[in-house]
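Before I ask anything, here is the structure I am working with.
Of the protein chains in this complex, all but one are displayed in their positions.
Labels A and B are assigned to the chains in the order they are written; within every chain, residues are numbered from 1.
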Amino acid sequence: MSVQMAARPNDDPLLRVEGLSVSYPGGQPDQQTIHAVRNLSFVIAAGETLGIVGESGSGKTQSALSLMGLLPETALKAGSAIFAGRDLLSLDDGKLNQIRGSAISMIFQDPMTSLNPHIAIGRQMSRVLERHQGMSRRTALKVAAEMLDAVRVPDAADRLRQYPHELSGGMRQRIMIATALLCKPQLLIADEPTTALDVTVQAQILTLMHDLQHELGTAILLITHDMGVVAGLCDRVLVMRDGQMRECGSVNKVFYESQDNYTRELLAAVPRLDEVQPRRLAVVGDSEAEATADIDSRPVGDTMLTVDKLEVRFSAGRPGPFRPVQFLHAVAGVSLELGRGETLGIVGESGCGKSSLARGVLQLVDVHAGRVTLLGEELGMLDKQRLKQRRRQMQIIFQDPLASLDPRMTIADIVAEPLHTFFPTMSRTRQLVKVKAILERMGLEAGYMNRYPHEFSGGQCQRIGIARALIAEPELVICDEPVSALDVSVQAQIVNLLMDLQQDMGLALIFIAHDLAVVRHISHRVMVMYLGRIAEVADRDALYNSPRHPYTQALISAVPIPDPRVERNRDRTLLAGDVPSPLEPPSGCAFRTRCPLADARCAAETPGLRTAGESLVACHHA
Amino acid sequence: MNEAVRGNSLWADARQSLRRNRAAMTAMAIMAVVCALVLLAPLLSAYEFDSTDWDQISEPPSLVTGHWFGTDDVGRDLFVRTLYGGRISLLVGLAATLVSLVIGIAWGATAGYIGGRTDQVMMRTVDVVYAMPFMFFVILLMVFFGRNILLIFVAVGAVNWLDMARIVRGQTLSLKKKEFIEAARAGGVSNFNIVRRHIVPNLLGVVIVYVTLTIPQVILVESFLSFLGLGVQEPMTSWGALVNDGAQAMESAPWALIFPALFLALTLFCFNFLGDGLRDALDPRDRRASG
Partner (left out) sequence: MDGGAARLDAHAHTAQNRTMLSFAFRRFLSAIPTLLILIALAFALIRVAPGGPFDTEKQIPPEIEARLNEAYHLDEPLYQQFGRYLTGLAQGDFGPSFQYKDFTVTELIAAGFPVSLKLGGLAMLLALLVGISVGTLAALRQNSRTDHVAMAAAMTGISIPNFVLAPLLVLLFAVTLRWLPAGGLGDGSLINLVLPVISLALPQIAYIARLTRGSMIEVLRSDFIRTARAQGLPGREIILGHALKPAMLPIVSYLGPATAGIITGSVVIEQIFGVPGLGRYFVQGALNRDYTLVMGVVVFYGVLIIMFNFLVDLAYRWLDPRVKL
């Protein structure tokens, strides 16, 4: 049974949270109590959207979970959360179960793991209706199909029989939303609902949530780290840090007239897609960020890296006696050039082959076809010894800072490993002197040298990874999503560091990311990839100001901008559907299945790169 | 580097959390006592393991006669026999585990690191051998080639390596995909050094846990064979053989069953508990959660 709202005066909020605290007492005597949330108070009115923003560890998710009674048993809760006259924090599971899924629903970050992989979608949905509305399974399935229609899932009736792994990420999140809305809740709690999705899919989901809210009048509590998402979707914002509220107010007030230092610094630390900040990114807690030369004033030297029609492919699945080997063409013929001291940004959604391109250039995966020439030498032709020597000149920085460091080695050993390899005769003392110097250059204390990776934060681990990449003084560094796993404030520090290092050492950088704003901030030139091919390459400002390829246009228009006035008045080109599987790319132009301009020619003919305006574009229509 | 702070390695963390695990620590203490008893057996009793005393047939345990665990049906002292039996059981356990360890690591690491077709062929072989009713083959071997301790080592070790190979391969495969291995490759580190410096140290935790859990399995197999009369030969004995003898005479002399059974079960119990404790201590996931 769904809970009927008791009659209440109109000025009463839908949910009133007062003095909410969540803490975890340490299990062992030497462990301290962790205060995840401290004394948090806020209200949500019927039909409004409140955003809670904060970096990791700010307590935003813990607050939401506590409202739903989903905290682990070891958590201690205090305070009150009055919803429909009842205190959610003090209800037992039985009473809470009448509200959860019915009057209040929740959706989570990762739609793959949040749906049960073992149960058909229809069954997962119908259970909710059978439980809360006492429907028969038959009726419930019918209602579920209608709801899938409402969240624009095509062929809804068929979907009910499918399992989550058969669907794309965006489709799964739609199903999560549909399930959450089945009982027409008054409040929907959305915990980072688009963080695991590609940016074009994120735009679809955000638009969907916005539209549904208008249709159904559901209040939304949106938890996110992304200021752009807040700017587009929320009426009011609550900023959290270290478990406490820093500020709460209307979107405009918080974005334009913030009274709180941290909020202002956080906003300043986010790179903007729609403008070039001619300075270092502001760093949280460091208001005296000195002005550095903008990227444009940095000189670009002569060509040092040439990639010619590079192809990388992987065999997919196990070949068996009855199954032919299937190949996944991760990179299907990409050419590029890079000059000394230049930064080439590469952007694209998942499966576009940007990481495989990086590994192909570095000869870390087998190159199926094409040539990579570094400093005049073709890498594919080198023997093992020569290639090993060349590796000193090209290094890589990884996405997951902790995973890129061997957990059983000390920081000193990790950072010294390239010295070990490339200068085997160097004495241990010399090595340590160099390690110490580079750690200090990275802003780490040399005293950390004998510690192990798990004792450091993500940002610190990334600095260690950068130190390892730079200690043998390479000339080319490929950064594979180096800041995607980091919080905004840490991201700003790492981006600043990379830009400084580039200037000091004259490095050529390939900067791979899915975040278009960061790429704009750091790159001279930007390359957009789609399903293993180049869609468009151009100088940074040309690409962002007058994108030629319909995919580039859609990509740029999909990125939320952390500025409410701009964000709310944008015209969005929404792409349909998700990125197709790279295992079965569409014929002709790979983008045609989602392209608004596609015609018969696009299906028949693969477009080559040609000049259009200031860009090189692979599109028949650009 | 005087000013450098010494970090807590994963090993140190694991040692600490193992020390906090009371069950594992108790198990370790008991195992130490059992090992000491078994090693010092000749010094602890006036009796020989194979000397018969026709005046003391099937005597119950007694402090007076010095037959603390009683005697068997030919008047041999069961205390000494139990400890000597322990020597065989533990020896077989350790030696056969070593055999399976060497084969398993070599096989699994090779398959996992090389990958591709080699991996397929190697693991398919493991699958096939795995599907064999191996205990029956061991019995066949025993029957055909006589009871020979060495044969037991080889037979048991040669079968237990399968699990080891599977586990090591799985771990190697997942390690190979880790970014720190890729970083080492990008840094020009040779294959040999990658295995030596990065793969092996990271495999060690799993291997240690698995060794701790393999030893009791092997002891169990040896006891099983001895129980069927296919293990060690008289007058030498092992726990399994003693349990078998005891079971025959249990109505008249239950002590002949109870003491060896107790020692056998206690030893297996301790190994299993220690293995569990080590697994908890070395499991990196728990550390992530608390860190």
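What we mean here is this: contacts are C-beta pairs under 8 Å (C-beta built on N, C-alpha and C of every residue); 3 or more make two chains touch, one makes a residue touch a chain.
Computed from a predicted structure; not experimentally measured.
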{"item": "Neighbouring shown chains of the undisplayed chain, as defined at the top", "value": "A, B"}
{"item": "Touch criterion as defined above, residue of B:Ala12, B:Met132 or B:Leu204 at the omitted chain", "value": "B:Met132"}
{"item": "Listed residues B:Ala12, B:Leu140 or B:Leu204, member touching the removed chain", "value": "B:Leu140"}
{"item": "Selected residue (touches chain absent from view) among A:Thr49, A:Ser66 or A:Ser114", "value": "A:Ser114"}
{"item": "In subunit B, positions touching the absent partner", "value": "127-128, 131-133, 135-137, 139-145, 216, 220, 223-224, 227-230, 240, 243-244, 246-247, 250-251, 254, 257-258, 261, 264-266, 268-269, 272-273, 276"}
{"item": "Contacts of subunit A with the absent chain, listed as residue ranges", "value": "68-70, 93-94, 96-102, 105-106, 108, 110, 113-119, 127-128, 131-132, 157-158, 161, 163, 165, 176, 179, 317, 320-322"}
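What we mean here is this: only the chains that are shown with their structure count from here on.
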{"item": "Averaged-CA centre spacing for the pair subunit B and subunit A, given as whole angstrom", "value": "47"}
{"item": "Interface residues, subunit B side, partner subunit A - complex", "value": "1, 3-11, 20, 120, 178-180, 182-190, 193, 197-198, 201-202, 284, 287, 290-291"}
{"item": "Subunit B contact footprint on subunit A (complex, rising order)", "value": "28, 31, 318, 359, 362, 364, 387-389, 391-392, 394-396, 398-400, 403-412, 417-418, 421-422, 432, 436, 446-452, 454-455, 465, 468, 472"}
